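Can you read through this structure? Questions will come right after.
Apart from one protein chain that is not included, each protein chain of the complex appears where it belongs.
Right, subunit A next:
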Amino acid sequence: MALTNQRVDVPVIVDESKCLEKCHACIEVCPLDVLVKNPETGKAYMKYDECWFCLPCEKECPTNAITVQIPFLLR
């Protein structure tokens, strides 16, 4: 089966200039486990568009690198 790469507006935005390479705080607290590290840059990003906009990732980020938007379809 052919798979496409559709663009999606994702709710969790990471400011890479603030994200710490050795920190996994956001990744550990996400209930849906949607955040991972980019192996090349060591920065976190939203790999899976499965967000409950519940905010633990944003609240627990020690450098305020994360902004959670309400998913586009809802806002």
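Side notes on the structure shown:
Quick note on the criterion: a residue touches a chain if its C-beta (ideal position, glycine included) is under 8 Å from a C-beta of that chain, and two chains touch if they have at least 3 such contacts; residues count from 1.
As a convention for this text, contacts and distances are computed from a predicted model.
Note on the omitted subunit: UniProt lists it as "Fumarate reductase/succinate dehydrogenase flavoprotein subunit", one of the names in "AMP-binding protein", "Molybdopterin synthase catalytic subunit", "Sigma-B regulation protein RsbU (Phosphoserine phosphatase)" or "Fumarate reductase/succinate dehydrogenase flavoprotein subunit". Although one chain is not displayed, its contacts with subunit A can still be listed: residues 1, 3, 28-33, 47-48, 50-56, 60, 68-71, 73-75.
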